[in-house]
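Note that one protein chain is taken out, while the other chains of the complex remain in position.
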Amino acid sequence: MKFDYVIKRISHTILIFLAVVTINFFIPRIGNDDPASRYYPPQIGTMTDEEYDEIKALTREQYGFDKSPVEQYLIYVKNLLSGDLGNSFQPGRPKVMKLITERLPWTLVLSLSTMMISSIVGIMYGTFAAKKRGRLPDTLLLASSTLLTALPAFIIALILSMIIGFELEWLPGYADPSMMTAFDWSFEQILNVIRNATLPVISMSIGGIVGYAVSTRNSVIVVSSDDYILTARAKGLSNGRILYRHTLTNALLPIVTRFMMGLSALIGGAVVIEKVFNWNGMGTLFINANLQNDYPLMMGVMLFLSSIALLANLTADLLYFVLDPRIMDGGRR
Amino acid sequence: MTDKILKIRSLKVIFPTERGIVKAVEGIDFDVYKGECVAIVGESGCGKSVSSLAFMRLLQTPPAIVDTKVHEFDGVDIRNYSDKQMKNILGTKMTMIFQDALSALNPVIKVGKQIDEIYIKKLGYSKSEAKIASIEILRLVGVPSPEKRYNDYPHQLSGGMRQRALIGMSFASDPKLMIADEPTTALDVTIEAQILQLLKDLQKKNDMALVLITHDLSVVRRVADRVYVMYCGKIVEEGPTKDVFRNPKHPYTLGLINSMPKIGTEKQEFTQIPDNVPHPLHKPDGCYFRPRCSNTDVTICKNCMSPLVDLGGGQRVRCWNPLKNKVGGDK
Partner (left out) sequence: MNNTMTKKILNPIINFLQTIGGIIKKTWNHKKGRIGLILVVLLALTAIFAPLIAPYDPYDVLQRGERGVGPSLDHLLGTTSFGQDIFSMLVYGARVSMTIGIITAILISFTGAIIGIAAGYLGKLPDAVIMRIVDVMLVIPTLPITIVLTNLFGKSYPMLIFIFTLFGWAGLSRVVRSQVLTIKNTNYVKSAELFGGSKWYIMTKHILPGVSNQLIMNTAMTAAGVMIAEAGLSFLGLGNTEFISWGKMLADAQSSGAFILGYWWWILAPALGIFLSVSSYMLIGFSLEEIFNPRMSSNSSQFKVLKTLSGKYIQELFDEMETIDNQGGEHND
């Protein structure tokens, strides 16, 4: 009984995953006479025609283009399960998975930092604004929320990069190109990464902070008018206890979901930010793949991003299950 | 030493809104003697709930503005008590329970822990001591298998059980005064009887004063020693329950009593008080009850409101033309 919800969510996730996998399979194969042609790496100048034919044959073999669609699909899934997303068109035809795992941490540096900063600062400010409702901190928040939602993160990024990066030169406007390769976990390098990551993270965080703050503020205000808060006050509990043990434990429930959803949105949105700062993460990997029609790489990254989004959703639901006792008895709030 | 646990003189509460100032409570005097049960009865919107919150100084500014001439708890003037000083009294000596126990309890904390909170935070118990005490209180208020219920969440308990738990939580600290705002309105009639009996028993046990806020006269009749009748923010009649029921002096009180469905041998028509309660922003001139009063041949009622007049025997009424008829026992 209790775990019905968990089982339902997990099976739902698997179902959606299969659907996404299938869509991912089909997309590059539609609208073309010879779908295999999309998977042929480009013919490099030094290659003879025979060599190229051989490569084409190998490619067809690898993805099973000469077989029936069903068999192709099975090969695809089989490869997927062993973590093989195919080979990229880049020189040396490296494995897509390898490229992704190389670049992923760099995107994560930005995304995770943004998530941490946005949520923590946002929640703190939101609670504060709710307390000072109707006064300056609150009105300031609401005004900036209206303003800032119209400023997409990449515009903020461009402006910050221009002013702070290039005019004032307080922080790098472009990421240090040697940062990735030079990284060796030394303190110096870590500092360098932090330095380079500051502007991108700030650009992405500003919107996030305001978003979390507004949500928290609204949630706290709604919860504060609930009866059990009145009970807590009638019990003569200290203001701190009321806030932390009673108000926030309830008000932050919807924020938790927002937090997890934010991860997937961030990774998708990081694509643009990475271009502003020339940051070599998965975003730029994807853009370049697109420019070179590197379909294996493109679809690989797509699948990866979708999977992260799915996992984030699942985690959010499970977290909710753990935090809100009303869910386990089948009721939805 | 005084024999009153709560003494209120001229309590006024207003709510400024964009559309005007809502005068929720317009100067009421209220006394509760130690160990007695007093009821405040009236229709929705008459200001009884707001008053009860004001008794405990739980109203916040904004949105409310509160003023009192006298506000004494157990002989001590608490009118200017700071937040901290109030928190010393609240939850320990003066407690409150609300109508809907489901919304009055924190949905994400176990019931037992919410009771523990009183013991740990207000009475200085340790965690293990608190747990034992909470289970005992649950037992005392009639919750079966209290050890199991201790670990339940509010939504897992039945309505009656929840209300008992809420009462237990308010009783844990041996309060001298408990205010119950419509404690049985959301419950079935049979459960209602049990809860009322529970409250009476607790009263007796600890010489606790009980203020009962309700719109249900039958409840008042059953448990209250004295009753205050409120209308549109003012007290229109007060007195010992027996006297008020037998000889209501205010037409409104009579109307309330008559609209109680009674089981009798004859079939009667339902008597109603005509019209509706006035909108809080548009109260009538003069006596607030005049538009609905059948006794209004007195022109003075149109121009000004009567003060509360002492009729002896603890009964007071706010009427230029109080009723003189006796209400028979079988009507």
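For clarity, chains are labelled A and B in written order, and residue numbers in each chain start from 1.
FYI, a residue touches a chain if its C-beta (ideal position, glycine included) is under 8 Å from a C-beta of that chain, and two chains touch if they have at least 3 such contacts.
Please read all numbers here as calculations on a predicted model, not as lab measurements.
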Among the options A:72, A:231 or A:313, the absent chain makes contact with A:313
Checked against the full complex, the residue among A:57, A:74, A:140 or A:162 that touches the missing chain is A:162
Considering the complete complex, of A:39, A:154 or A:228, the missing chain is touched by A:154
Give the residue, chosen from A:212, A:228 or A:286, that touches the chain omitted from the document. A:286
Contact residues on chain A toward the hidden chain run 12, 15-16, 19-20, 23, 27-28, 30-31, 133-135, 138-139, 142, 146-147, 149-152, 154-155, 158-159, 161-162, 165-167, 173-174, 218, 221-222, 264, 267-269, 271-272, 275-276, 286-287, 290, 293, 298-299, 301-302, 305-306, 309-310, 313
Go through chain B and note every residue touching the omitted chain. 9-10, 12, 14, 16-18, 21, 23, 26-27, 29, 31, 61-63, 65, 67, 69, 304-310
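In the analysis below, only the chains that are shown with their structure count from here on.
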So in the complex, which bits of chain B are touching chain A? 56, 58, 62, 83, 86-92, 95-96, 98, 100, 103-109, 117-118, 121-122, 153, 155-156, 166, 169
Give every residue of chain A touching chain B within the complex, in rising order. 134, 226-228, 230-239, 241, 245-246, 249-250, 253, 323-326, 329, 331
